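One chain of protein is taken out of this complex; the other chains stay put.
We just call them A, B and C in the order they show up, numbering each chain from 1.
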Amino acid sequence: MPAVESRVELLAHTPDALSLIYAAFRQCYHKGFVGDMWPKLLAGEVDKAKQAEFVSSVLESGHTSPIEHVSFTFAIEGVSRALTHQLVRHRLASYSQQSQRYVDGSDFDYILPPHIARIPEAKERFERFLDEVGSAYRDLKSILEENGRKGPKANEDARFVLPQAAESKIVVTMNCRTLINFFEQRCCMRAQWEIRDMAMKMLALVREVLPAIFDVAGAKCERLGYCPEGEKFSCGRYPTRD
Amino acid sequence: MPAVESRVELLAHTPDALSLIYAAFRQCYHKGFVGDMWPKLLAGEVDKAKQAEFVSSVLESGHTSPIEHVSFTFAIEGVSRALTHQLVRHRLASYSQQSQRYVDGSDFDYILPPHIARIPEAKERFERFLDEVGSAYRDLKSILEENGRKGPKANEDARFVLPQAAESKIVVTMNCRTLINFFEQRCCMRAQWEIRDMAMKMLALVREVLPAIFDVAGAKCERLGYCPEGEKFSCGRYPTRD
Amino acid sequence: MPAVESRVELLAHTPDALSLIYAAFRQCYHKGFVGDMWPKLLAGEVDKAKQAEFVSSVLESGHTSPIEHVSFTFAIEGVSRALTHQLVRHRLASYSQQSQRYVDGSDFDYILPPHIARIPEAKERFERFLDEVGSAYRDLKSILEENGRKGPKANEDARFVLPQAAESKIVVTMNCRTLINFFEQRCCMRAQWEIRDMAMKMLALVREVLPAIFDVAGAKCERLGYCPEGEKFSCGRYPTRD
Partner (left out) sequence: MPAVESRVELLAHTPDALSLIYAAFRQCYHKGFVGDMWPKLLAGEVDKAKQAEFVSSVLESGHTSPIEHVSFTFAIEGVSRALTHQLVRHRLASYSQQSQRYVDGSDFDYILPPHIARIPEAKERFERFLDEVGSAYRDLKSILEENGRKGPKANEDARFVLPQAAESKIVVTMNCRTLINFFEQRCCMRAQWEIRDMAMKMLALVREVLPAIFDVAGAKCERLGYCPEGEKFSCGRYPTRD
């Protein structure tokens, strides 16, 4: 039952991502069939820098839907149930999360918030509490099993004591358009530290694969050039709109 | 910090729901403009039973999209964060949930699973644990505030100790098509008792408003006439497919 | 087979729209249950201007999801199939469109583009052509029926001659968040004249019902204070970002 940190692995992404986006954009504006152009794109006969430039210029004019054709799938662990509850509110995405019904929680890991870690008294209180959670879970599970509720049925009830801090694992797929929106919301200093930290790791991974799309991605302010959150909430990195 | 039970209130729904669905279906199949037929529908000049019959017969033939025009908005309290995490996985819906950042959790309510309530030893252990959670939350919050993290910032960190059992409140809007799918999944005996209980309350409310659509709604088996969950998982109420 | 103009009727919308949005926002930030506050809101015990002000201030801070709880359903006629093909690309919405299979197209109406209407020679050529379409449809349908393909089956084949200009009727439901995005795209001078004209009619209707949300809605530039379309595409009403 140690405190753990988030880990984000990129499992898979649509191959030939830049070319696919380029092909989709081209299909909108040109007479020919991208099915015929595709082998040339795969063979590297169209300059990558030119593809990136074309994609950037069309994106800038506000036509963003073709970037949806490319998806990224991440495996994520070391994040709290507090985080995953926020994460799955992003609806244009796909999730497969570790079940607290089918997976026993007797020795669950947990996430230690950095502001608590920084204050020895708080850290001690937090960790003492986490031990109590472990005891409560195991006690309840064994009482339930003695009373005939076994395995998943016992987990399903005992999980009610697991804290928001309890670690979860989740597989997430988002397309580029969802990712850009996700980064706008979650790389912002107003987002909670945990999901911001995870979002920054995701951003680093997709930037490496597809810099033409993600080099300019991040919190809303980075694209807008100002902070849309208003005086009251702004972190001060960018001036507010007024 | 008492144990609480779920409460579901229907705040609002699209008015003249049956007529709206009838009008939308008619627009697909008829030459005229439903904008012209609408005042007659509002004036009650078209028999409700005939509307219901028309709607049922088209639905049965597999054309279900027009029921999306009608939405229902519920206010729900007395449900656990375990439940809301399951609930918001239904993506074709809208949610506004009570924030554990902006709302202090010092005297949170909680949900007591019935299988735990039924076993005195388990209930005692559960309730003793819940008291410990309250202490831990209040201790952490006061340490954090002494160290300069106030209000929402303190809540945001202290909430990591709150259990899955912690009560939440949420406003939910679903259209009829989402609702039917939701009931298929969540009125099933395989769903967790808590979300099934809530789903049954929602179903009772919408049935009253729109029996033509919801009289036949419920777990998948009720529509199919057999249980699609397979031998291993079936509750036995309906025979499996084989 | 006359030229026709678009007509947009508001069939229905979520009742007590401002209060519902206000309640949903409140549920996020306050301890109490909106299910308890709701009767007071319905009884008019909370000042509407205060509700509007609260909603505006939270919206401005970037929290927009609660406006999804309110939907509007429109009946639209006098629009071309060119327009409806663009319209249904807005995916977070519900559509019920008049079928060209179940509705005979022998004397279809059509949309006359204003730039064609303005040039007598173009108008004459366009109208002469539309007559030819009518003949072709009727000829084909009667040949098909003589050869055993009747009713919907004959329509389904004969419709292949119907032009993009052919009039269609459609029932559309969008929630406030989709509507705001829709207006951003389609009230813009870069949108095609026909869908812009329809969007402006929709905007006028929802503004009357819910000014707190829609008074500031419209093309992107109106919210941003600049045109994001770039030098090359900007209509010049607002300066571009640079």
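The criterion applied here is as follows: a contact is a pair of C-beta atoms (placed from the backbone, for glycine too) under 8 Å apart; a residue touches a chain by one contact, two chains touch by 3 or more.
Just so you know, these numbers come straight off a predicted model, no measurement behind them.
In the full assembly, the chain not pictured is in contact with A, B, C, by the touch criterion defined above. The omitted chain makes contact with just one of the residues B:Pro15, B:Gly134, B:Pro152 or B:Pro228: B:Pro228.
Among C:Arg7, C:His30, C:His63 or C:Arg101, the one in contact with the hidden chain is C:Arg101.
Residue A:Glu77 is the one among A:Glu60, A:Glu77 or A:Glu222 that touches the chain missing from this view.
Taking the complete complex into account, residues 60-62, 220, 225, 228-230, 232-233, 241 of subunit B touch the chain not shown. Although one chain is hidden here, its contacts on subunit C can still be listed: residues 80-82, 84-85, 88-89, 91-92, 95, 100-101, 110-111, 113, 115-116, 119, 121-122, 125-126, 129, 132-133, 136, 139-140, 143-144, 147, 149, 153, 156-157, 159-166, 192.
Touch with the hidden chain on the side of subunit A covers residues 7, 9, 11-16, 20, 23-25, 27-31, 33-35, 38, 65-66, 68-69, 71, 73, 75-77, 94-99, 102-104, 169-171, 173, 175.
The rule is short, and it goes like this: only the chains that are shown with their structure count from here on.
If each chain is drawn as a node and touching chains are joined, the picture has every node linked to every other.
Two copies of one chain, subunit A and subunit C, form a contact in which over half of the residue numbers belong to both partners.
Distance from subunit C peaks, on a Cα-centroid basis, for A. The mean-CA centres of subunit B and subunit C are about 29 angstrom from one another, to the nearest whole unit. Rounded to whole angstrom, the centroid-to-centroid distance between subunit A and subunit B, based on C-alpha atoms, equals 25 Å. Between the Cα centres of subunit A and subunit C there is a gap of 33 Å.
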